[in-house]
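With one protein chain withheld, the remaining protein chains of the complex are depicted in position.
== subunit A ==
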Amino acid sequence: MSPSDNIEPRLDRADSRVRHDAGLAGALRGFIDQVRSGDLGMLPVFVGLLLISIVFSALNPVFLAPNNLVNLLFDAAAVGFIALGVVCVLLLGEIDLSIGSMSGLASAITGVLWVGSGWPLLLVIPAVILTGAIVGLIYGFLRNQFEMPSFVATLSGLLALLGLQLYLLGPTGSINMPFSSALVRFGQILIMPAWLSYLVAIIPGTLIVWGARRADAQREAANLSSTGMSVPIAKAGVLTAALLFAVWYLEQGRGVPWMFGVFVAFVAGLDYALRRTKWGRSMFAVGGNAEAARRSGINVRRIRMSAFIVCSSFAALGGVFAAARLASASQQAGTGDVNLNAIAAAVIGGTSLFGGRGSAWSALLGVLVIMAISNGLTLLNLSSSLRYMITGAVLAIAVIVDSLARRSRASHGRA
């Protein structure tokens, strides 16, 4: 039944001034409008990844070799976890500059409790995450109780946590972890079985089509216009094809790391929490207009607290992953470019520094960009001095894009 068959117009189609884009061509037109108004979404990421692949594979063909990409995914998981937490604080327009130190401290605690004191891993990991949660709680308390700007609170945290990390590691300065242990194997060798990787690759497309069908049916029943299935099917088709190709390509090497799979599962979980729960809605509201959120009855302090706790906990988990990857907890863990990489990843992926805009997927996509750059530069045998400068420049560019897009959105009335 086409909409024109209805005598009574749909609830949401009473206004004739609005162009209602229908079908594939309509969706494309809507997307172009959106990009032109400064709502860039994931576009910069795809352009970035394309450019990076072209440049680095021209400079060194090894860059695109399946096993190099597998290594890249192993490296991406730890920073990815940290970036996932950063997304939460950025959504509120806050920042956490101590995530690197938090991850370093987490790997030190892992080393001390697990290798040093012989605790079982099943106790160590919760203990580490709990430590992260407590640190986040302190930041949230400082922000709520003393109105301390989060960049100051977390900047002092950066130093304090680093100090604690050095103290825990003691004079030797590093703790090695046994290579045969489950944790290190997880961080260095464990690969998902091929059938499982392929299965996972089909899930997003299936969910898109299934979700769209369900939504359509519900909207039909509620006398709301439905969007039709052509767009979701096309989206799902492209996505599934791309993912299947990616898995197939990685299977030419070692395959998809478990570590990366776990990271993606967490991204999907956070995405659900942000988009489909009351908590997530409140996060966006507080980031958009905290006073309006407060007047709507949202407990702004509790939301802020939760964001800092989630951020530090993810940073702590990232620290455990990093320790697993390196098979050691050292004084260098979490220092250097870790902080910046994680923040840059979130921003490059499309989460705004100004609050109120972003998504969990930005951590995944952004970390792929950042890790691709870092991996490519390493393959070129560039010293870390140059790598730092380039990463710094990339973050600056990402922030400029973010600011320009924000200005354009403001002038196009899209917040």
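What we mean here is this: contacts are C-beta pairs under 8 Å (C-beta built on N, C-alpha and C of every residue); 3 or more make two chains touch, one makes a residue touch a chain; residues count from 1.
One rule holds in what follows: contacts and distances are computed from a predicted model.
With the options "2-oxoacid:ferredoxin oxidoreductase subunit beta", "ATP-binding cassette domain-containing protein", "Cytochrome D ubiquinol oxidase subunit I" or "Acetolactate synthase" in hand, the undepicted chain maps to the protein name "ATP-binding cassette domain-containing protein" (source: UniProt). When the full complex is taken into account, the listed residue touching the unshown chain is A:277, out of A:67, A:252 or A:277. Note on the undisplayed chain: of the listed residues A:206, A:252, A:299 or A:403, the one touching it is A:299. Even with one chain removed from view, subunit A keeps its contact list with that chain: residues 11-12, 15, 17-18, 215, 218-219, 222-224, 276-279, 281-282, 284-285, 287-289, 291-299, 356-357, 409-410, 412-415.
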